[in-house]
Structures are given as structure tokens and as C-alpha cells.
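Just passing along the structure, written as C-alpha cells.
With one protein chain withheld, the remaining protein chains of the complex are depicted in position.
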Amino acid sequence: MISEEHRIAITGNQAIAHAVRMARIHVVAAYPITPQTSVVEEIAEFCAAGKMDAKFIQTESEHSSMSACIGASMTGARAFTATSSQGLALMHEMLHWAVGARTPVILGEVNRALAAPWTILTDQSDSMAQRDTGWMQFYCANNQEVFDSTLLAFKVAEQVLLPAMVVLDAFVLSHSTEAVILPPQDLVDEYLPPRETPVKLDPDEPHAFGGMMFPDVFMEQRYKIEQSMDIAKEVILSEIEEWEKATGRQLKPLYPYRIDDAEVVVMCLGTAFGSVRYAVDKLRKEGIKAGGIRMWQYRPFPIKQLKELIPEGSQVGVIDRAVSFGISGPVGSEVKSVLSPESRNSVYGFIAGLGGREIQPESVESVFRAMLEGSADPVGINWVDVRK
Amino acid sequence: MAIHKEIFSDEALRHVREGSAKPPGQLSADEIPPMAASWANTEKMPVGGWKENRPRYLRGLSPCLAHCPVGNDVEGFVSTVREGDVESAARLLAAETPLPATCGRVCYHPCESGCNRVQLDGSVGIRAIERYLGDLPYFDSANIWSQARPATGKNIAIAGSGPGGLASAWALSLLGHKVEIFERKPEPGGLLLYGIPAYRLPKDILSKEIGRIKDMGVRINCGVNVGEAKELSKLLESYDSVFVATGAAKSRDINIKGDNNKAVYSAIEYLSEATSGNIPETGRECIIIGGGNSAVDAARSAKRSGANVTIVYRRTRAEMPAYETEIDDALKEGIQLEELAIPLELIVENGSLTGMKCLKTKLGEPDDSGRRSPIPVPGSDFVIPASSMINALGEIIDKEELTKNSDFQNALSELNHWGSSNIQGLFAGGDFVGGDRTVAHAIGGGKRAAMAIDRFLLGKSANPLESYIVGGGPASLAGYLKNGESDVLAEGIKTIQYKDLNPAYFPNVEREELAKVLDQKPDNSFREVESGYTPEEAKAEANRCFSCGRCTNCGLCQIFCPEGAAVHRDPQSKELMIFDSHCKGCGICVEECPRCALVMEPVNKESDVVKTETQ
Partner (left out) sequence: MIIREPNKATVNILGKDHSGPSGGHLACQGCGGALSLRMALKAIGNRCIFVIPACCMAVIDGPFPVSSLGVPLMHIAFGATAPTATGIKAGLTTQGDNETLVVAWAGDGATFDIGLGAVSAAADRNDDYLYVCYDNEAYMNTGIQQSGATPKAAWTTTTPNKKPKTSIKKDIISIMAAHRIPYIATASPSHPDDFLRKFQKAKEIKGFRFLHVFAPCPPGQRFEEKNTVKVARNAVESRVFPLLEIENGEKLTLTDIPDPIPIKEYLELQNRFAHFKNEDIEAFEKNIEKRWQELSEWNRKQT
């Protein structure tokens, strides 16, 4: 046990593994896929070395990994898995099940583009494809945030009975080493007490879970998921506060950058935000009132915070690293729908950085300029850095 | 971490733990749990309404019961042996018969002919099981019976102490009446003593059986011939009722030349003397005429006294009325059988019998008895050596010996099924009334007459006598004593046939045969040929019983009901019922029941509907 805070150099994947260890996880079930593998390798190593008192199960598929996690979670245990891309897609059926069964499973999701054709590099098409499942999603931009988000995810998930994905970009975070501060175990224990499950799989109080439900109550059941998402928004804020009190580090649903007087704003999720900041700085030097927002909390969608942050009348460009083919980028259309009722902003959807293509500061700058020049399509998809 | 209260309210948690009075469709989102967790079992689901047919436990009748002329609860005592409770089995047996050790030895066991197991691998050895029980110490005294009624003060005279008279005396005693028997012979027992050789029915066994009846208070006056010493009509004046069971004791004449020779005997005479210990002289070559049981009994007795014995019969072995096993045993003991021959005359030289001239026959068309009639073959006469001849052509009833009163003679010729005559108080039974002349029929007749006499004497009874008839066959005394409250007397009870059973549960099991020591040497030994079952053998044989039509609590219906709807009426009860609200009417219980103790009935039939009950 680590009793004192210390700072170590670890990859994003290792940061997840350490957080899972410190969460006193009961069951980890996973199946290897690049670039997720080192998460489970690290956990298997911790278990083998006796640094974790958990059961590590290597399954034969991600579908089974998620099934095992749901099963474990139904007994009141804390359960975790990690995956990427195809693996997440294969889990899809069980992602829905985890939500419907109200099992607060935590999933380390290393963003990787979906085949075909094969690629192992990053984009957000895998996790965005699961945005309607009812999972909470937190997109990280550095390894410390990965660590902190994972512990927070457990704590929020267990209160609102919804599973959560901690999302990080393939290689950029997963395999890049950064300094990460690990708090003492007793701090984590205090922050994240054992899970309380009044109703679970228990021979002393037998219930059937997930049996057939007729229309007279199915919709109320679905309404309760949405209600829980709403409540999660508040719980996340209070847990951010708790975590800040304990560690001095603050997570934010939305990370603004030079936004206060911005007339043109670019939004994105994940590590590409570095390029956004660079481009903002460059345009500011030119006298253009540019700003940026990084979205950490994607589900539940931080509607209130977004409305508060976006300056009135500014143009907003949303860079998606995923496409909902035939219409737009997913985040872009959601931001549009959030801001449109008051019609105070023009929102444009941009697609960039698919399949590991770098989103360079110049890419972001072109996004700003398209809005400033009025050349951006306000309805359709605006492709960035694509040879048409 | 604890779950947020707005997501899983206390009320929703209470519903999950304790259930909800309202259906989920009437609850608000706040009142239902976030996960679909059940909070009730399925017991109130109305699945019982799916069915078109419903099963019902219904006792069927084992054919052995209907086939037993005595009226024994055959299946009852056999299955009770199977269950290992021999005392209860003995009591069940004792409830319907006073002579189990006797019937267990000499009965021709029609129960076994009726046994459904015949169609699988041979009937259950019912007679041997009855013998096993009858020999148990429970039958050492009359304590096996308890007085069913207080003394009525009625007196009954019985003529004859054969099986009919004894059975009637026993039944009447149980019913509280005082009984006095008049027996012509010096010892009681009638045919049982004087007609059945001791190698089949040892004297000590018979005397124990009769002793028990005496112990009940029945007086037996031996050496009193009702016809001579006490005229029947006079007897009726001194007693409340008279039961005549004097049997068929007169031999049919043979009417051939030489039949007056001193070495010519009737079978009745011969067997009677042999029983008394004075075996008549037969010489080396003894001829028996006839094919019935008394012919075989006489033949085997003569064989035991040292003679070479030949049975002369006018048909073939197949037509012989004697019991198959008796014929088998006789032949095994070295007795010759001269088939298809009729006696013409006895050859007497110097007053001594030397031979018998016979004529060959051939078989023609069936006669009234269904057997092919023998037709003499002209010119086929032949002589067989003979030093003695026993006439076993059969016995006839002699009413004239009993009474000279023609009214009484007529009355005794026109008896109903219950042995009632048209003279008040006069009843008759046993071989005397004709019909099947067997020990079992005599006992059955005695019991029936006792019931009829009881009704005559007491005048009132809720039920007609016919309601005590089991399956169209015998009458049940136990049922009579319980005023008909016996499930084998249920109206319309169906006799179970082999096709009604589920043979899957009855693999072939070889029948336990009784060990026999057949006499091979002439040593005048009348020791018993058969030995009885050991307790293990009795149980093994009882285990072969199907218990046709009677629920044995084998548990299959309970195991196989997919709904769990076959349950005992209450935890203490052995009686099963169908929980109607859960039964969907699949019929597995009925189909699988090994012994047809359930029936399927249309749902719209209102009989015996088990209304919805709370489990």
C-alpha cells in the first residue's frame, strides 16, 4: 500500500491501472486489444504481485468482459474493464445491458478508430458510437486527468447507478509517459468508500433482475435512466469539489480557454485541445477574439455550463473526431441543439483527426478562419484537412 | 458509495423488499426501483385458466379385488407387505377372511388370473403372500379381530363347519351375534379336513384356524347331523336364523359292472378315511376315474400309500378341471394319466379286482361346458390292471338328507345371491348352493349370507346389500361394517386394466415361486408339499404388485408436475390433490401415473373442482 502521495512517471494506460487498483476493485474482466493492452497487463501484474486483492479474468471477447463485469457488479462488487475500438463495438449489446441493469461498471476506453480498413490509431468514432447507450463518458487530455477521472467515475457511477467510460486518446495518452501524482491510499479510501448495494444478487434476499417488462412500466424505467443522468450532473460537480478538497486538483465539465470575450470559439474533446490553444493564442496575437473549450464531461451533456461559457453572439466551431455519416459530427449537432433555442450563436460542425491523422494548430486555425470568412457550411459537414 | 435517494427512493426499496399493493403500471417513476428487480412470486398468475382438461385423483379398482371370491382386499394387503408393514397387512387380510392360512394353501387363486401382471411377466404370487401372512403369529389368536359391535342377543344356527359355515360363523360373530354350528362329522372343517389331503393343508394349520373362530365364542357341535338329529324346520324355530352350508357330500354313482366291489371307493370316502388316518387298502394298482381336483387329490394320496396310480379320464389333460399345478405335481410324482378313456366294467376274479376294461374316446364338438365332448370309439376296448378303483366323478348335493320338508327343499333350491331363501330366516351357502365349488367361493358365500342374516335380524341398514359388492364380484365385510365407507366401494369405480397402466415403471421381474418337495417314495407321508415364503421372498413378490388404481404416494406426479401443482392436502396427509389455479392441464401426471390413480376430465365438468386456494 502506498501511504504517501507520490509523483511517478506513467503512461495514460498505467494511470488507469493505478486508479483501478486504488479503487479497491473486486473484479477486472478484459480481453486484449491494442492500444488498451497495457491497462490490463498492468492490472494482471498488480494482481499477480499481490498489490491488488482482485480477481482478474481474461475473457475470450469484449462481449464477455462486459458480461462478466455486469455479473460481478450485480453482486455488489466493484467491476472494471478496458477496451478500444472493435472491442467496444463488440460490447455494444452489453453496454446497453449494463445501463438497463443499473450496474456502475467502469470502463477504460482508449479511443481508436473503427475498421475497416484496419487502423490502430486514434479517433473518437468508437466511443461516440456508444453515446446513446446511457453510459457516462469523460474525455481526458492528460494522464493525471485520466487517473483522477477514473476514481471520480467510480464514485459518481455508484451514486447514480450508471456505468461510466473514462476515455483517452490512443497512444497520445495511452502510451505517453507523463508525471502523475498518486494520492495516498487512505485518501482514496476516504474519498471512495465501499459500494453500497441495497438490492443485489443475494440468496438471502432473492430477486429476479431484468425480467420481461411490459409497456405499462418500461418507459418509466427508461425515464429513470435519463433522470439519473440529470442527477449525475449535480453529483459530478459535488464530487469534483470533493476531489479538489482532497487533492487540490480540479476537474471541470468544460475547460475554457480565453473564452470570456471570445467572438469565435472552437470546441473539441481530448488531447487535440492543445492545438486549439495554440491556434487561439496565434489568432489573439492578430487581434482576433478567439477562444476555446474542451469538453471533459460528454455524457451527461453539460448543457448549463456550456450555455454559461459560450459568449453571446459568438461563432462556435465544433471539431468532431467521429462522423455520424449522412448528417454531421455527433458533438457538433449536439452543441447546435443546445445553443439553438436562444439563437444566440452560429454553430458549425467540423470533422478532423480521423484514424490518427494529427490535428495540427494549422488545422484548428483553418477552422477559425472558415468561420471568420463565412465559408463554413452552417448545416452540413465541414471537412478539415481532407483532399476532396 | 451509497445510491442517490432520488434514484432509488425508500419507497421503491420497500416495494422491492415487501412488494407493492399497486401494480407497477400504477406507480410513479419515483416509486419503482431503477433496476427491474422482482418483488413477488408467480403464485397469483391466472395460469390455471389455460386448461381444457383437468386431472383428478380417482381411485380405480385393482382387478384382483373383483376376482377374489372371498372379497379380500388383495391389493391392500399385498402392497402393505411391500411397504414392510406386515402387521397392518395381516389386519387388512383378517378384515375380510377368517381362513388366510387355509386359502393361502388351497385357494385356486382367481385373483392371480385377474392380476394385470399376467400380461407382463406372470401374476403376482398372491396366494403365497396370503399364506405368508396367514402363518404369521398375528393369526395365533382371535385377537386379530376385535368385536365390531356389542352383542345383539340374536342366535344363529349353522349346519356344516366347512369353509362356508366357518366364514359365516366368523362374520356373524364379528357382527355381535351368537353362533352355534352343527357338524355331522366328528371333527370340524368339513371339506377342508375331510376332502383336502394334509400334504396340501396340514391338519394343525386348519385346527389353528378353526380354533381362532371358536375363541370368538362360536360353538361347534360335532357329530350332530342336522338332517337326522335336528330337522331343519325345527331348528329354525329355536334360532333367530339358520344358515345351511352342508356342502356337496354325496358321490356321483359310476354305475358299471363290478362297482360294488370292496376295493371300489368314492373319492369323498377315500379322502375322508385317509384324513382320519385309516388309509383304505388299494393294492398295487389303483385306478382313479375322473379329472377334477378330488381325482388328483385321491390319486396323490393313494400314491403316498404305495400304490401305482393311474388316472383314467375321458378327455385329455387340457380339459381336466383340476388345477394345472396339481396335475403337474401329480405327474411329477409318478402318477400315470390315461387320457381319452371311459370305464366299461371292472374285472373281478375271485372277489378281487384285477383290472378295468375301458373304451377309447376321441374328442368331438364342444359341449355346454365349452369343452370338447368325448365320443367313444367302437371296438377300441382295452384292459388296464387294477387292484382298486376310486370313483372321482364328482359330488352332488343331497337336500333330502337335510330335510324331508318339500317346502324347505324348494326354498333351498331357489336362493338369491345372498343365500336368502323364501322362508324367513333360512339362508344357505357354500357348495350346497351350487355354482363354483371352491373354498374361496364357500367363504364368500358364507360372508354374504352373514351380511344378509344381519340385515334380516336387525331389519335396518342405510344401504342395499348390493352397495357392498366390490367391482361386480365379492361382497366386502369390512365395507359393510363401515356402512360402505370404503373407497373400493365407490359408485362407478372403474376396474383398472393393463392398458390403463404405465408399463414403463414395471420392468420384468421373475415371480417368486414357492419351493416344493414332491413325494417320490411311498411312505404314507402326508407332509406338506409346499413351503411358504421367507419374509424377504414375500416382500420381493409383493414388490411386483402394480397396485392398480391406487395411489401409493410413489411421488411421480409430484416430481413430474412442471407447475408444482400436485401436492398433499396438508403436511400430515397422504392424500394428494391438484392445485387447480396452477395446473395447466398438461396431463403428464395422468399419463405417467404407473397405476392409473388419476383421471383426466373436461374442465367444464363441475365435479370435484378444487377452488383456488392460497398455498
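Residue numbering begins at 1 within each chain, and the chains themselves are lettered A and B in the order written.
In the analysis below, contacts are C-beta pairs under 8 Å (C-beta built on N, C-alpha and C of every residue); 3 or more make two chains touch, one makes a residue touch a chain.
None of these values were measured; they are calculated from a predicted model.
Though it is not drawn, the left-out chain touches A, B in the full complex.
When the omitted chain is restored, the residue from A:59, A:86, A:119 or A:360 that touches it is A:59. Shown as candidates are B:215, B:281, B:324 or B:591; the residue that touches the absent chain is B:591.
Screening A:147, A:171 or A:209 against the full complex identifies A:209 as the residue touching the chain left out.
Set against the missing chain, the residues B:153, B:364 or B:555 yield one that touches it, B:555.
Residues of chain A that touch the chain left out of view are 26-27, 29, 53-55, 57-61, 63-65, 67-77, 79, 93-94, 97, 101, 201-203, 206-214, 217. Looking at chain B, the residues touching the absent chain are 15, 19-20, 24, 36-47, 50-51, 504-505, 507, 509, 553-556, 558-565, 567-568, 571, 579, 581-582, 584-588, 590-592, 594, 615.
Just so it is clear, only the chains that are shown with their structure count from here on.
Averaging C-alpha coordinates per chain places the centre of chain A 88 Å away from that of chain B.
Across the interface of their complex, chain B is touched by residues 100-102, 154-155, 158-161, 192-199, 205, 207-211, 213-214, 216-217, 220-221, 223-225, 227-228, 231, 235 of chain A. On the chain B side of its complex with chain A, the touching residues are 1-4, 6-8, 13, 16-17, 23-25, 27-29, 32-39.
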